[in-house]
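Missing here is one protein chain; the remaining ones are kept as they sit in the complex.
Each chain carries a letter (A and B) given by its place in the written order, and its residues are counted from 1.
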Amino acid sequence: MSGNRILSIDNLRVETQTGVLLDDVSIHVDRGEVLGIIGESGAGKSTLALSSIMLFKSGCRPTAGSITLGGQSLMELGTAELETIRRTKASYVAQSAAAAFNPFYRLEDQVTEIPAMAQKLTSAQRRRMATELFEELQLPDPQNFGRRYPHQVSGGQLQRAMIAMALINQPDLIIFDEPTTALDVTTQIEVLRLIKKVASTHNCGALYISHDLAVVSQMADRIVVMRNGKMVEQGPTRQLVDHPQTEYAKRLVAHQGDGSYASTNGSDETLLDVRNVDVGYGGVTAVKDASIRLGSGSVLALVGESGSGKTTLARSIAGLQPARTGEIRMRDSLLAPLVERRSFDQRRLIQYIHQLPDLALNPRQTIRDVVGRPLSYFHGLRGTGAEQRLRELMDAIELPVAYLDRYPASLSGGQKQRVCIARSLAAKPDILICDEITSALDPLVEESIVKLLTRLIKDEGLSILFITHNLGLALRFSHKTAVMQGGRIVEHGDTRAVFEQPQSDYTKSLIRAVPQLREGWLDGFSANAA
Amino acid sequence: MSNKLTLTVSLAVLATMAAAAILAPVLAPFPPNEMVHAAFDAPGVGGVLGADGLGRDMLSRILYATRYTFVATLIATTLACMIGVSLAIIAGLSKGWVDIVIGRAVDILMSIPQIIFALIILAIAGVSLTTLILTMAVLQSSTYYRVTRPIAGDLAAMEYVEVGRLRGERLHWYLFKEILPNMVPSLLAQFGLGLSSAALFISSLSFLGIGIQPPAADLGGLVRENALALSTGRLTPLIPAFCIALFCLSVNGIVDWLVGRFSDKPDVK
Partner (left out) sequence: MTLFANSPVKSFVVARVASGLVSIFFISFLVFLGTSMLPGDAANALLGQNATPETVLALRTELGLDQPLPVRYFHWLGNALHGDFGTSLSNSQPVINLLVPRLINSLILAFSAAAIVLPLAVGVGLLAAINRGKALDTATGSVSAIFLSMPSFLIGYLLVFIFAVKLGLFPPLSMVRSSASLPTWISALTLPVLTLVLVAQAHVMKLTRAAVLGVMSSDYILMAETKGIPRNRIILKHALPNALSPIVSICMITMAYLIVDVVVIEAVFNYPGMGKLMVDAVAYRDIPMVLACGVLFSTIFISLNFTADLLAMLVNPRQRLPRKGN
């Protein structure tokens, strides 16, 4: 067994001056094996990944444990020896290929940099080496692909080019650090399948890091669950997914959902009726002829990939970006295209929650200022009346009343998003427009926000337009679903119907591309499906 | 900690200089424009710092010059800041052609070297303290515009400003509750840098003889008057110039501290 062992990290501890990043972490990777590492932000995944090639960000250093790569203990090696190890034994695939490629050089020169350093190669030889790999990674026009600069190719292609670069030195270990997080689901599928193929044909070991349990479960043979720099649980993939032991792992698995839909409590009464809306800026039409309906007391999910126009449509409903044609009705009243033209009550009844709570909260206002403003503006509440209501709102979003005097900077991402929800509730709206409000949050925080919203629908009689790129989330949370592609609504109906009998090909491919925990899901994709 | 020390020293230096400027009439042993000593009297012989080429008391002249430099610098910088920031906020909030026109005008202003521009304006309008201050204010306002315009633009595009727009808030709310409070740190830092560059600028103009006119003199003017005395082997003619350097060094020290302090987010705890 030990003859096949590529990487072994034992009892590793990494510290900064102020804290501990990794505490007593032990992992190992054998040849032909993919080890998945999963955890939320701040769990220490990337620190662990880089430490396997003895790289630490400035200010961090290992204080205990050992790292053995290809039979050599890295802790004792000097800089030059470590550089040789990195050139020959391991490769790293970063999350954002667009930032990780040097903008100054052509792709083929970057991909073949390592072999060209070891021996003199003509540019024809270098091109041949690169072309071979580009072919393997199914890049278009592999002969000429390498002549391009990084900014001249798309994100998915760049990610594949980076995998090519990782393969060039025939490494024993490849570290994949969230390689598909920046990609859309349909692009993600192609890259995932390539990674899987590459890992098996090149007979190396791999570390696969992600915050997405479904993705990791498809890629890895074994999984390590990390949280706050510690290992929470580890085991073979199927065992961990089917029989998680720790509370945390159980919640991670439960977060994937059991495929059940939200219970329908929405009435048929139409609250918001959007008909044949076109939205654009300058010569670009971002939304074309879109019609959607939001029922009273229900959740309508608006799903689509980046650039599909879903946020633009939401902003035109809010009146931030005026619709060029078409009409938007709330109950019986026609809404003006621009929010400035809408009445006091119309502005109050539709509230908009942004994607990034960091930008949606003024850093120089306390939570009391933030939530108190709509109370005084819309309801004229001041003094004890306002104080009473503020306490109720803090209860509603499940934050301590003492937080009222804090500034946003001292709150976590999830807490900030709760404050944004409280600010919307303060207006006593009928409709909440939620624009990807959980996409910047960790899975379990996302879960708690969705739970909160579900309760608020009942307690406050809200209806929600829920914009998301996450189909799994739409399935669990919404009653109706609309799918957008290229600015058009390509599917609109009951969530169950959309997911079980999708009408358009695009919806079908989108649903198929959502990673699942199910064994063999990824392998089930035939080459022409994606 | 050395940052704290720099701050303390800088504040002490600035306070001393400000006191000297304000109390010049009280502190000065002689009237600044009267010939009370023999020409080029050595320090100690004729007054503490000696006499200039006309026999005027150097110490008294330096005290009054500090006053001129301080007043001109402060007024010009304040005006420049007000002009630049107002234009930036107007441009940032109004967008459209107003933004374009203001932006173009500032581009043109910035594409012309400041000292050349000042020389031309002063040649045409004639040299006077008012012209000098106004010219400096207009020229330096472009810097404040350049610093605040993107902030104003970013802030106007910030989601929390958008939330205010959705609510139907009026202009004064944006300005005083959302935008200005977030601009204060970078504005303070820019104001500090502006003070030192204005001091250098006005001193250079006076040194060239087109700033404050004789017999009055600011610190730059004093250097011009006494430069020839360097050949006697005394450094006293350069004392006014050292005062300018000290002023700029102190202001920059405070700016460094400010920048360091405000890069942390505010919190009640």
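Everything below uses one rule, namely that contacts are C-beta pairs under 8 Å (C-beta built on N, C-alpha and C of every residue); 3 or more make two chains touch, one makes a residue touch a chain.
Quantities reported herein were computed from a predicted structural model and do not represent experimental measurements.
Set against the missing chain, the residues A:20, A:64 or A:114 yield one that touches it, A:114.
Summary of contacts with the chain left out: across A:64, A:82 or A:320, the touching residue is A:82.
Contact with the chain that does not appear here is found for just one residue of B:25, B:53, B:113 or B:215, B:113. Only one of the listed residues, B:175, B:188, B:216 or B:241, touches the absent chain: B:241. Interface note: of A:11, A:152 or A:170, the residue touching the hidden chain in the full complex is A:152. Seen across the whole complex, the unshown chain contacts subunit A at 50, 53, 55, 79-80, 82-88, 91-92, 94, 96, 99-105, 113-114, 117, 148-149, 151-154, 157, 165, 175.
Although one chain is not displayed, subunit B still touches it through residues 107-108, 111-113, 115-117, 119-126, 196, 200, 203-204, 207-210, 220, 223, 227, 230-231, 233, 235, 237-238, 241-242, 244-246, 248-249, 252.
Simple rule for what comes next: only the chains that are shown with their structure count from here on.
Annotation: 49 Å between the Cα-based centres of subunit A and subunit B. Taken in their complex, subunit A has these residues touching subunit B: 318-320, 339-340, 344, 347, 351-352, 354, 356, 359-366, 373-374, 377-378, 405-407, 409-410, 423, 427.
Those residues of subunit B whose C-beta lies close enough to touch subunit A in the complex are 158-160, 162-163, 165-169, 177-178, 181-182, 265-269.
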